[in-house]
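In this view, the complex is presented without one of its protein chains, the others remaining in place.
In order of appearance the chains are A, B and C, and numbering begins at 1 in each one.
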Amino acid sequence: MVDMRTVLAGTTLPNPVMTASGCAANGTELNRFFPVAELGAFVTKTVMRDPRSGRPTPRMAETPSGMLNSIGLQGPGIDAFCEHDLPWLEQQGARVVVSVAGNTAEEFGEVVQRLVGSPAWGCVVGVEANISCPNVANRGLVFACDPVSSERVVRIVRARVPAEVPVLAKLTPDVTDIVTIAGAALGAGADALTMVNTLLGIVIDTDLLRPRLAGVTGGLSGPAIRPVAVRAIWQVTAAMRSGTLPTAPVVGVGGVRTGTDALELVAAGASAVQVGTATFNDPSAPRRVLTELEAEAARHGVERFADLVGIAHERMVRP
Amino acid sequence: MVDMRTVLAGTTLPNPVMTASGCAANGTELNRFFPVAELGAFVTKTVMRDPRSGRPTPRMAETPSGMLNSIGLQGPGIDAFCEHDLPWLEQQGARVVVSVAGNTAEEFGEVVQRLVGSPAWGCVVGVEANISCPNVANRGLVFACDPVSSERVVRIVRARVPAEVPVLAKLTPDVTDIVTIAGAALGAGADALTMVNTLLGIVIDTDLLRPRLAGVTGGLSGPAIRPVAVRAIWQVTAAMRSGTLPTAPVVGVGGVRTGTDALELVAAGASAVQVGTATFNDPSAPRRVLTELEAEAARHGVERFADLVGIAHERMVRP
Amino acid sequence: MNAGVLQVGGELIASRRAGAYHHLTLVAPGVAELAAPGQFVALAVGGATSATLLRRCFSIHRVTPSGTYGGTVDVVVAARGAGTRWLTSLRVHDPVDVVGPLGRPFPLPTEPVPCVLVGGGYGSAPLFWLAEVLRERGCPVEMVLGAASEDRLFGVLQARRSADGVTVTTDDGSAGHRGWVSDVLGDVVDRLGAGVVYACGPMGMLRSVTEVASAHGAVAQVAVEESMACGIGVCMTCVLPVRGGDGVTRMVRSCVGGPVFRGDRVRWDAIGDGVTRVPEDALGAPHPGGH
Partner (left out) sequence: MNAGVLQVGGELIASRRAGAYHHLTLVAPGVAELAAPGQFVALAVGGATSATLLRRCFSIHRVTPSGTYGGTVDVVVAARGAGTRWLTSLRVHDPVDVVGPLGRPFPLPTEPVPCVLVGGGYGSAPLFWLAEVLRERGCPVEMVLGAASEDRLFGVLQARRSADGVTVTTDDGSAGHRGWVSDVLGDVVDRLGAGVVYACGPMGMLRSVTEVASAHGAVAQVAVEESMACGIGVCMTCVLPVRGGDGVTRMVRSCVGGPVFRGDRVRWDAIGDGVTRVPEDALGAPHPGGH
């Protein structure tokens, strides 16, 4: 038996597999297929301060080995979340990473403040600041496209979350230099980085000759983008290994469908892995990926999962 | 019969379908499957000043609905190109877009100078400056990631190419804001923009636990990236339509496998379309895409192909 | 774990043409036993090397809880895009991964009131089973089946067995009355004194059915068809604006909150031209100057 525990900036999780925010709702639906408490952590749908209706539909388009979505962060708002969703997750015994966002940096802070005050706060093992959602019509701006805004949000969130709970900053791959953004987030106090959010994309309906999504642009996810996720994780991990960036755990996300997919992200540097779009193909995907990743670790003969994290940097062939 | 002609900054092409640089070599191989002269234009493999061996192998990895490549611009150098490749293409009656690159901005200029002096120059209908190749180990820098370097290269190339032949600048999608880079290229005199080159990616070999490509990173291409290409074309076209950017033709490339795929890029704003990775799946893909695109144009009842260019911007549903 | 829904490795055991459609029978042990009329299944498509990741949803046409093969589920599929073409080109004994039953079934009346069941195109698929269940409860049942043309009608013969009366309409007049189901529905409701109209079909039809039913004093229960990425309630792609019991309009997931809704609760005013807008009075709707 491989020791599958992983450490996320002080918090030890029993295993490294999580849901991806927005791909698992808040747990009740997936719990019909497997006990969500069996995952290393359950990552909730990004929650904002107020209830949000999200965008008009169509909100999705299938793409080759992926999909485009433009949900627009529909959700109940932080108060309803704290009242209904978080207690239910706590009851299941789930370890919860709460994904938060705001229209402004200050709003991130408000959301966190109310979250921390929730009676069910005890089940929270991490707060993921979704600074990279490309769907929010915030004058087209995405926090994580700019080091300064990234820094501001992370600083505010870190200040409001009790020290023993790690803050994860979730980055977008849609930038010229992700290492700079990672540096800004870490500099502002992020304890870990979640990489990557979706890529900005458009699909045209070739019958109607107009964008298929009512909101025009959407986020591209699924196996199609896995090489981009692996690359982002690799670059940031390489920068940490070379001392250019401070060392911090990376949570990998993007295109994981199987245990070997997860192993790709892990070998590139991820200490934990989130399963998103694959859940739509297979509702048990997160749980299955855990089983498969365990089998992969055993096949490679390691004693601890941790031994696989970033291993590809050591095994790289130097020309 | 739909009038399939398209105009590329003064040059009229009989139809809008081209090969993509590096996915069709220099014509002899594909000519066994269809006459390359039937395409709107034939885009050659990027040529540099000196012969280049390219990178070690493995140079490729299959990915979901795409592939990663790291060829490293292997090629015979501009002199051999002018002596053998270009005359052969001229003999076939092909209209040729020559893709050029250099290790420095000045080297781009040298390549173009020798190209323009070639006896077969007459068949050249465009020079595509590949300012976006992520494979060249140029201290990790890609020209098209930076507006200033993009501007410099394009200015040098434009200065050396006779005025009647359009210069195309080929952009990478791996930037935070492609509109800025497009603006820099157009400001420096580019007559058209080719979008997009590959996305930077990594695949890990989960048996060997090391990067699958000997060169570690590679360029992601194929249908997987089509939504990103469509988005880039859309954004730049929208900026042109709103007056933020000067108007210029866009040549679309990225994930085109069928006529409807091509139509997606056209409706988003592309005046011509290049077919790359799909050629590896189907050696007749560029020719087939032309037939299929013609059928699509007929189905939509337009008289001229040109009527479809950017049409999705007009048909967009406004909320 | 069984919470009313299963994921099972199924097998195709019969595939036959039915007019413009394909009628598929899948072995899906356990699913049949849990299902009720109006629910649907989500099928994985494309096999092991598939580029089509998302499941395709189909109303359950009928179920056979046990039998030679174990429980089976029947669906009626119109071949349109990549996934439905793949499904309809499968051969007997090919594997098909099934998730189901999903969604809320048609609510059944507590009293034996007369009911009219309206199906547009393949939308009739779930209605025959519903008709049988209603008649078992003593409800008189008539059906109205409509389609663009005769080959797009599904189950007219079956309807004559399952219902006490059947009216057929086609847009082109190739079978039954020329016109739409809504043209004839009012008369049927009146003649029968129907209390409930159940409907399944395209959105435009569901809207007219709702209007006609209301005008003739019946409640409409409509099964909507929104684009779904997951079918199980986790992605939020399948929403439409529905007014709740509290009068508040919310963007409700049709895969778990539906697919069956009371027609008069659906905000038809926001739906049209292939787009569903967020009504300005919906909970959490964007307001000018930002959320």
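Odds and ends about this structure:
The definition used in the following text is that a contact is a pair of C-beta atoms (placed from the backbone, for glycine too) under 8 Å apart; a residue touches a chain by one contact, two chains touch by 3 or more.
Predicted model, so just to flag it, every value in this text is computed and none were measured.
Seen in the complete assembly, the chain not on display touches A, B, C.
For the chain left out of this panel, the touching residue among B:P147, B:G222 or B:G310 is B:G222. From the options A:T46, A:S65 or A:S149, the residue with contact to the chain not on display is A:S65. Summarising the interface, subunit B meets the missing chain with residues 22-25, 29-35, 45, 50-60, 62, 64-67, 69, 71, 74-75, 77, 103, 136-137, 208, 214, 222-223, 277-284. The missing chain lies against subunit A, touching residues 64-65, 223, 317, 319. Residues touching the missing chain, restricted to subunit C, are 45-52, 82-83, 85-86, 91 (touch as defined at the top).
We take it that only the chains that are shown with their structure count from here on.
Per-chain CA centroids place subunit A at a distance of 35 Å from subunit C. Centre to centre, using the average C-alpha position, subunit B and subunit C are separated by 46 Å.
As a whole-number value, the distance joining the C-alpha centres of subunit A and subunit B reads 33 Å. Residue positions of subunit C touching 2 or more other chains: 51, 274-275, 277.
Looking at subunit B, one finds that residues 64-65, 223, 317, 319 touch two or more other chains.
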